[in-house]
Structures are given as C-alpha cells and as structure tokens.
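Input: a single structure, listed below in structure tokens.
Omission of a single protein chain aside, the complex is shown with its protein chains in their original locations.
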Amino acid sequence: MAAATPQVSLRATGSLRRRRIVNKIMEGVGTAAALLAVAVLVVVTVSVAVRAAPALSWDFLTQPPNLFGGPGGGISSAIIGSALIVGMATALALPVGVLIAIYLTEFAPRAVAAPIQLALDVLNGLPTIVVGIFVYGILVIGHLQSAYAGAVALSIVMLPLVSRAAQETLLLVPSALREASLALGVSRWRTVVGVILPTTFGGIMTGAVLAVARAAGETAPLLFTCSIFSPDVSTDVTKALPNIPVLIFTYSEQPDPALHEQAWGAALVLMVFVLVASLGAKALLARSRRKLGR
Amino acid sequence: MRTTFQDELNLLETTLQEEGALVLRALRGALNALEQRDHELADEVIAFDDDVDDRYIRIEEGIQSLLARQTPVASDLRLVLAILHINLHLERMADYCVTVAKLSKLVPDVEPSPRFVEGFEEMGSRCEEMIRIALDSFSDRDLERAESLVELDELIDRANRRVVERILELGSSEAMREYGLRMVIVSRALERIGDHAVDIGEQVAYLLTAEFREFTDASHKTAHEL
Partner (left out) sequence: MMNDNVTIPVDVAPVEIAQERGAPETAQREVVFDVRDLGVHYGSTTAISGVNLEIYRNLITAMIGPSGCGKSTFIRCLNRMNDLVPSARVTGNLMYRGQDIYGEGVDPVAVRRQIGMVFQRPNPFPKSIYDNVAWGPRVLGLKKRLDERVEKALRGAALWEEVKDRLKRSALSLSGGQQQRLCIARAIAIEPDVLLLDEPASALDPIATAAIEELMHDLKRDYTIVIVTHNMQQAARVADMTAFFSLEVDESHRSGVLVEYDNTDRLFTNPSDKRTEDYVTGRFG
C-alpha cells in the first residue's frame, strides 16, 4: 500500500528556481559595481604614483622650491603652509560646527531647527568657488591675500561637514542616557557636556578628520585667497602662504617637465594624506563604538 | 479570562457540596441506626466515612495546588479559605456521625422513655436542618441565612441540656446507667455537629463581608443565660 502523505519537494523548482537565478545575478552585479569602484581608486592611485615616482625623494618633502624655478627643490613650504591653513580652518570650523550640532539636537525647538538645518544643507552644497569669491570680497579686496583668509574660506567649506557628522553622532546617543542624567537633577547643559559629549567624542572626531581630509584638497577657495605667494618656508599667516592644491595647479601650468613631476608628487602626497586620514577616522569610530557598549 | 482557574474553583465548590450531602446521609443513617438498633446500618455508616474522607483529601490537595499555582486574591482568596475551613468542619461532622453509629452498637438493649426518644429526634432533625441551611447559605451566598444558624444552634444547645436532665431521670439500673452514659456522648456529638454548622455559617459571612467574626462568643453569657 503506497504512503498517503504526498512528498514535499525540497529542491528548488519553478518560480523558486527563477528567484534563485535572479538573486545570483543581482549578487554578481553588485559585486561587479563594488569592484569597479575599487578599481577606479586603484587606477587613479597607481597612475598618480607612477607619474610622481621620478620626483619623489627625501629632499622633495623637506626642501622648499628653488628660488628661480629651477630643477631640484621640494614642496616643504607648501606642506607647512597647507598644514597651517587647514589647521586654522579646523580651529574655526570644529567648535562652531559642534556647537551648532548640539544646539540643533538638544535645545532647538522644531520651528527653529528646521530653517537652520536647511541653511546648513545649502551651505554644504555651495560650490567652493563661490565660497572663494565671497571670502575674497570680504577679506582680500583692499588688503592682500593671506593664509587666514584661506583658512576662513576653508572653514566655511568644513562647517556643514563637521556639523552634520556631529549631529548624526549626537542623535545616536540613546535618549535613556539623557533622561538618566536629567532625572538626577542635572541641568541640560551639564548633561550635554558631562554625559553626551564624552560618548560622542569618537564620532565627532571622525567627522572632523574627514572634513580635514576634504579641506586639505580644496583648490577653488584658495585660488582667490591664498594663491600669490613666495615659495620660501614661512609661518606668517597674515601673508599668503604656499599650499599644496594651488601649487599643483600652478606647477601643472609651467612648461618645465620637472615641475610637472613635482606636481604629480604633490598630488600623491595629498592622496596619501587623505588615505591615512580616512583610515584614522575609521579606527576612531570603531573605538568610540566600543565605548558606547555596542 | 482565567477559565481554567474558574473551573478549578467551581470543581472545589461542587466537591464540597457533595461532601456536605454525604454528611447529611451519614447523619440520617446514624440517627436511624440508633433509633432502630440497626447494627448493620451502623456498620454501613462507619464504612461510608471513607467516601467523605476521600472528598476531604481531594479538596485539601486541590486547594494546595490552587494556592501554589494561581495566587488567588480578593474574593477568590476568601472563597478558597472558606472552602478550606468548611471542608474541615464537614469532615469533623462526619466523624461525629461515625461516633454516633459506633455508640448505637454499644448501647445496651433497654427501652427508654418516649419523651427521651422525642428529645433525641428533635436534636437530630435540628442538626439536619442546620447542615442544610449552612450548605445552602454557602451555595447561595446568603448572609442572612448563615446568620440564622446561631439561633438554631441555641435550640440545639437547649435540647442538649434537656436530654441531659432526662438522662438523670432514666433510672439507676446498671443497664440504664450505661445507656445514660452512652447517650450523653451521643448528645454531645449532635451538639458539636450543630456548632460546626454555625462555624460554616461564619465562613460564609467571612466570604461575603471579608471580616473574621464569630457569631457568638461562648465565654460571654448571652441575655437569656443570665
């Protein structure tokens, strides 16, 4: 006598099989897209590295450009100048950006927060060349170009980035922590400083590092505010200081192929900096996640 | 909600009422055995006690289980406690019925006066009435009926005293004296059954009013005793 229970097939047939195929195709497409992105990055990095190779040397990093534009020399003055400019820009953008983020997430009523948020988003999308012209109009016309004008321009570019990163981190803090602190009879502000900020420190720093990496490579704002400079090493921020993005730009316009190589070299330095900064930001984020107990 | 719990409670109450019905039968049997000098009937009554004990144990176990598992509160808790106590009173009543049945076998073969026999019959039927009222007041949750048991118990107490007086009148032959002694004990057994019926009434009152209250106070003299 045959068994009465019908056999349920455990093999994929019909529509189940079709879905499996579609699934596999989509997986393949996704993987290919990801690989493409990585490939692009690799191609760019390799081609820059290859073209920069001839110019790279210890001197390249430690010597300023030759006075009369001859062969030899390096880009040390531009590295120092960029460091100073970006450093000042960070000093301006970081506190302001964090404060804005704190205000938006902890204190602002909805009606006030929405327009401020909008303004930040617009600022984020503002073409950097417009920022450059704006700062030029305010700080450079009637005076000379200067490093601090460049810093101001860069800080405007960094501000929405820092603020957005800080906001997202602040929003990640569970409201239970806020409630716990408030229930102790601690004021709102002290709650922010003592409980919320320490937990968001890692996330905010991550945002800051990424903003720095971005600002280090912005050319347009510096073209208007800090592009006419002497090539010597200097730390006088009231004058225009040499900086890497503008240097790449000007060297690439020179007829001398040695200078072209130096431009590639500078570009590689910039890329390496961005890479290191990005990895550093990831490490910071991981550490701060562990602290929050996740 | 809580239908299993409610079913358990209902089962306990039903079993209790069954036990009550058995007690009534035992009492009637014992009284008849006594009156008719029916030794066989007396043996049946004695054996019958097992049925009562069986229900007694079932109810005890059921309550233990219910308390452990269901955490009854408020009126449920009072009901469970009332059942627990009434169970005990019924079991004691049944034991007294067995006492009467045993005594009916030991009693010498004498012919007591009709007044005497009347007295006993009166006590017996009062007891039956009280048991019925107690059980009905419990199933109907009737406070007034429960409280009425006190007066009926008064009547039994008086009947008990009259019986004792008449025992003294019985005569001084040895058989009569033995008869008298046994009858004192029977009379006391019936009087105690009446007391237990009042106790059941008190449990009903507790269930309905949430007050622990004795209907009378045996140590304080009432108006007509003074």
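Think of it as A and B in the order they're written, each chain with its own count starting at 1.
Just so it is clear, a contact is a pair of C-beta atoms (placed from the backbone, for glycine too) under 8 Å apart; a residue touches a chain by one contact, two chains touch by 3 or more.
Note that this is a predicted model, so its numbers are computed, not measured.
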- Give me the visible chains that the unshown chain touches, in label order. A, B
- Message: From the list B:118, B:140, B:169 or B:214, pick the residue that touches the absent chain.
- Response: B:214
- Task: Would you mind spotting which of A:30, A:115 or A:194 touches the chain that isn't drawn?
- Result: A:194
- Selected residue (touches chain absent from view) among B:71, B:125 or B:173: B:71
- Query: For the chain left off this view, which of A:186, A:258 or A:271 is in contact with it?
  - Reply: A:186
- Message: To test your reading of the contact rule: which positions on chain A touch the chain that is missing from view?
- Response: 109-110, 174, 176-177, 179-187, 190, 194-195, 198-199, 291-293
- Given the full complex, what residues of chain B touch the hidden partner chain? 1-2, 5, 71-78, 157, 160-161, 164-165, 168, 184, 188, 191-192, 195, 210-214, 217-220, 225
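The rule is short, and it goes like this: only the chains that are shown with their structure count from here on.
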- Rounded to the nearest Å, the gap separating the Cα centres of chain A and chain B is 94
